[in-house]
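In what follows, a single structure is set out as structure tokens and then discussed.
One protein chain is absent from this view; the other protein chains keep their places.
Labels run A, B and C following the written order; every chain starts at residue 1.
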Amino acid sequence: MVSQSELVKEARENGMELLPLDKDTYELFFGPQHMATENFSIILKMDGHRVVKAIANPGFLHRGFEKLAEFRPWYTNIALLLRICVPEPDVPEAIYSMAVDELMGWEVPERAQWIRTVVLEMARVSSYLFWTMGLGFKLGVYTAGQWAAAYRERLMALFEELTGARVYHIYTIPGGVRRDIPSDKWLRQLKDTVEYIKDKLKDFDNVLFENYITHRRMEGIGVMDKKFALDEGVTGPNLRATGVAADVRKLDPYLFYPELDFEIPVLKEGDALARALVRRFELEQDLYILEQLLEMGPPSGAYKVQDPRLKALPRFKVPAGEAYAHVEATMGDFGAYVVSDGGSKPYRVQIRGPSIAHGIRVLEQLLVGARIADVPVILMSLGNCPPDIDR
Amino acid sequence: MVDWRLFEPLFNYARKKSLWIVAFCTGCGGIEMPPLMTSRYDLERFGMMPNPAPRMADLFLITGYVTPKTLKRIIITYELQPDPKYVLAHGSCPLNGGIYWDSYNAIKHLDRYIPVDVAIAGCMPRPEAVMDGIKKIMEMIENGTADGWKRYKENYEWYKKNQDELFGEGWREKEARRWIPWLKKK
Amino acid sequence: MIMGMKIKVAPEEEVKKRPSFIKPWMSLKYLFKKPVTIKIPYEPTQIAENYRGFHTLNWKTCIGCNMCGQICPARAIEMTWIEGEKRPHPKVDYGRCTFCQFCVDVCPTNALGFVSNYMLTTVWKDEELELFDWVPLPEEKVKKFTDYRHPLAKIEKLEDGKVRYVLRDGETVEFKILGYGLKPPKLQQKKEEKKA
Partner (left out) sequence: MAKEEVIVQKVLEKAPYAEGKVKRERRIEFKVPADRIREFLMIMKENNFESMMQITVVDWLKDGEFELVYQLWSYTYAVHAFVKTRIPRDLDKARMPTVKDIYPVAETYERDAHDFYGVYFEGNEKMEMPWILDDAEQGLFPHRKDFDWLGYTKRKYKILDRFDEDKDNYVI
């Protein structure tokens, strides 16, 4: 065995020891091998247990999606681009498909739109449950985390039945969806699941959101105000927690959302607790939306556009032009900008992940002055998702 | 002086029953880790749990594709783990690049850089498949055939050559000192 | 704030929550409830019928059109010329396959299909990793394994390009691989000779 002193000596020789930066401050690598950051690194300059300066260091998940998409046919890019957002892979699928639909000038059949809306909402619910789990684990409320993970499995099973895969569904395609709804049994199961999770929300409140510990740990931490949030391009629940009533589903309605009735939560505090509570309320609203959709029932008709061009799939061409489509994901505003030059492959695809706005500059500024124990809480309350920064 | 090798089967049995995992999800497969660890699939039944510190962990799960930037951290973390240590690779990507076969920023053959014991197919593998892989690695530990860490020691020169070829010489030192000028800046 | 549009905003009291000391204790009632854990491997799991797993290939109806190879986003499919078959058959590399099954969707004769078997675990050794690269077998040979595992036990490479697939129940499939690519291997050889 190597002794401790030998290790220290070896580290010194290789220049790997912690270097004191200025007087009383030191450098701390936070992540990527850390349970709170997961594939994201923050370099902190610490004074005691206070953060003096933070630098976000993304790029651990960079695979060059935007360039890879330029080498693959229009249609198969779905199998690639959904990997940008792992907790809710239906969102990149949906935005890319919507942008291509716009370029093609397709009117997507109503049934396909209905299925897309249901899938997006299911993805939102499962993503919020995943986030609740993360928050529970980071705050030490493990009970809530275990519940959320277990309830999410019910949605995973439904996804599996509908799309044929657990996580990477590859389901929404340009012009509709890949498969029809399997049966009425599936709709009944979805209804049961929605009711089941709705029942359990009260327990989440009891354990996590109305817990004294949660409030003490999250109140007044990582505060941002309205002007700051707008300047920094923050979107989604983080923006709503600062007092801006904004939601892409309301402002730029897509799919079935204009016909649905739902409320958006707005709080003025802008701290970590407000962000968490906004998300909590949205989970409830998403379940409500799913209920409404199920009550409506799937419209009859085709689930895919009937277009002869779709037959020669690998050489399927899209007319020249550009389109931008965006949806409201759980992290924020997820957008895709697609440029075509009339060929069988996209000329340029850019995916705008919401985390690029609130995961870099906002995080760096919110962390200054925070205690080291609050760093995971701030990260979690922002809902940072590294793959959509790195792409 | 006791010949500890006599007790090796006993040790192997103990190692098999208390595999701790490094909590380092390197790719998209990381999203299947929480369901595995929590109440639905409950890996703790097998005496496994995620551990934040590599110093206390035996098993390294490479959950999906690996980018060079992450590989640097994986190598450092892997070297921090005490012997014996085991590596399990999820999915297609560590094996042959997966869907990122033409990406400049995804590793194609992981076994060139660190030794891997077990491979699982799938994109991404279901929790059941991961459990199957873990069962396999447990069998291998009991037979004493999970010898990746021995290979790493024996062929260290070869592994180091491949790593240096990819990252350039002196990458460890460079990585440690990279951010100092930026932190010192006002 | 938004011009000419009314956004339904939830009342603040509904969104906000009050901290409480007592409520977290309510979760104790879960002590008396049944656990949700599936006790794998002692308990079987339910998997969707059309779960996208490994491929199957009807060798009789496959016309070797390479549509699957063209649509594959990971280029996992390689056309393989087999002795005794008129047209090449796809060979799928699970070191690249992403299980999107676009290849199944575009197959014009529905020769390519998929089953819900998804489990393939091997030791990281060259001879065992061969299992990740196979010409899919007909459906009836794969479907008889209902434990969701890959049907092959091992792939043996014999002399002069012969390959033997050993299924897990002992059945063997033997064939000779002549070459890869779209053109028949004999033509390729002639071309090379011409070039030389």
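Basically, contacts are C-beta pairs under 8 Å (C-beta built on N, C-alpha and C of every residue); 3 or more make two chains touch, one makes a residue touch a chain.
Nothing here was measured: the structure is a model prediction, and the numbers come from that model.
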Absent-chain contact - pick from B:69, B:90 or B:136: B:69
Residue, one of B:80, B:166 or B:180, that touches the chain absent here: B:166
Interface with the undisplayed chain - residues on chain A: 55, 57-59, 62, 64, 66-67, 71-73, 230-235, 244, 246, 251-252, 314-315, 324, 326, 333, 335, 337, 339, 344-345, 347-348, 350, 352, 356-357, 360-361, 389-390
Interface with the unshown chain - residue positions in chain B: 67-69, 97, 101-105, 107-109, 166-168, 171, 174, 178, 182
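Simple rule for what comes next: only the chains that are shown with their structure count from here on.
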Topology of the chain contact graph, where touching chains are joined (line, ring, star, complete, other): complete
Interchain centroid distance [CA atoms averaged], chain B/chain C, Å: 24
Two or more partner chains touched - positions in chain A: 79-80, 150, 153, 168
Junction residues of chain C - those touching two or more other chains: 36, 47, 73-74, 98-99
List of chain B residues in touch with chain C within their complex: 39-42, 45, 89, 92, 95-99, 101-102, 111, 115-123, 125-126, 128-129, 131-133, 135-136, 140, 145, 148
Of chain C, residues touching chain B in the complex: 35-41, 45, 47, 73-75, 93-99, 118-124, 129, 132, 148, 150
Chain A residues within the chain B interface of the complex: 14-16, 19, 21-22, 27, 32-35, 38-39, 43, 45, 53, 55, 57, 59-64, 68, 71, 79-80, 83, 86-87, 130, 133-134, 145-147, 149-150, 152-153, 156, 166-168, 387
